[in-house]
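For this depiction, one protein chain was excluded, whereas all remaining protein chains were kept in their positions.
After this line comes chain A, so read on.
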Amino acid sequence: MPDLIDRPVAWFADIGLADRPAVGGKGGSLGELTQAGIPVPPGFVVTTHGFELFLEAMEHHRPVRGLVADLAPDDLDTIRSVSQELRHRVEQEPLPATVRKAVEEAYARLGSGDEAVAVRSSATTEDADDASFAGLQDTFLWVMNTEEMFARLRECWGSLYSVESIAYRRKHSLPEDNVAMAVVVQQMVDARSAGVMFTRSPTSGDKSVITIEGAWGLGSSVVSGEVTPDRWVIGKITGDIATRDISDKHAMQIQAEGGGIREVELEAKQRTTPCLNDEELLALRDIGRRVERHYGKPQDIEWAISQSGQILLLQSRPETVWAMRDATKPVKPPESNPLKHVMTIFGGTQ
C-alpha cells in the first residue's frame, strides 16, 4: 500500500504489517489481523503522514526536530524544559485542515454519532521493547466524543516529546528525522472479560500449549498487574484444558461515567468465578492457533470478550523472550541406529 504515504488516515482493512512505517506496529498488526479475517474491533490509524502534516504546521512557526536533535543526552534540565515546551505546542497547534477533516470523517464512519473509542499510540520503532522504554505506549479507553478524541490524539503525538522519550533517543543518537508516531482509533469493546493469551508457554517456552490469562472487565487490570488473573493452560493441538488456576479477582475496571475507566470492587461470588467458560477458552485457542499460523510464529495476544459474548483481539505481537533463547541445539539428535535411543531410558547415561 505505497499510497498510504500520502494519506493521513488508513483503515484496518487496508493495511498490514508491511505498512509499519506509516501505521506503526500496533496499527499494522491490527490491520494484518483484520485482513486475515480475525475478529478485531473496527478502526483506523492516523498515519505518520498525518503526523508529518501536523509537524510541518508546527515547524512553520518554530523548529521542532532541530531543537531536539541539538540536545545533549545528559543535560536533563534542558531536555525537561524543551519537553514541556513541545508538549504544550502539540496541545495548542491547530490541526491542518486536511488532517482534521480526514480524522473527523473516519470517526463519523466508525459509528453513529459519538462512538466510544480507544485511542492508542502505535510506535514505528522496530522493537516493542524500545517503545516501552521510550514511553510510547499510551492507551486511552472510553474516549467519548470528537473533541476528546482529538485531545487524546495530540497526547499520543506529544508522548514523542516526553522526557523519557527524548532522553532515550538522544542517548542512542537516533536521528530525529525518522521520529514519527501513528495513532490507532478503534471502537471500544465493552468487555465482560479480557486478558492476554500466549501461544507459547511464557514459563517453559513450550510451543504445544496455549496459556490464557483473564479477569473481569477491561484487560487493563490484567496488563497492569492490578488484578491476579485466572489462568488456564490448554493443549494447542489437543484442546485439553490441563491447568485451571481460578484466582481471587478482587476488582475490575469498567467504563467511568463521562469517559475513561474506573475500578470497582467485586462481590465475593464473582471474585472466584472463572471469567471464561470452556467454550470461550476453546474458541480463544482456535483464534490463537489461526493467528499463529498466519504469522508463522508464536504470538502474545491481547483479547476481550464483549458483553454479548463476542471474542475480539486487541493486539498480537510475536513472542520474543523464548524466540531469543531458542537454542540451535536439538532436544536429541537422531541416531544412525534408532534403537540406541532407548538407552536414554535403560542405559543409566543420558
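We take it that a residue touches a chain if its C-beta (ideal position, glycine included) is under 8 Å from a C-beta of that chain, and two chains touch if they have at least 3 such contacts; residues count from 1.
Keep this in mind: contacts and distances are computed from a predicted model.
**Q** Have a look at "ABC transporter permease subunit", "PEP-utilizing protein mobile subunit", "Sulfur carrier protein" or "MbtH family protein" and point out the UniProt protein name belonging to the hidden chain.
**A** "PEP-utilizing protein mobile subunit"
**Q** Please pick, from A:Ala18, A:Leu53, A:Ile241 or A:Ile261, the residue that touches the omitted chain in the full complex.
**A** Candidates A:Ala18, A:Leu53, A:Ile241 or A:Ile261; residue touching the omitted chain: A:Ile241.
**Q** Kindly note down the residues of chain A that lie in touch with the hidden chain.
**A** 201, 203-209, 233, 235-238, 240-244, 278, 326, 328, 330-335, 337-339, 341-348
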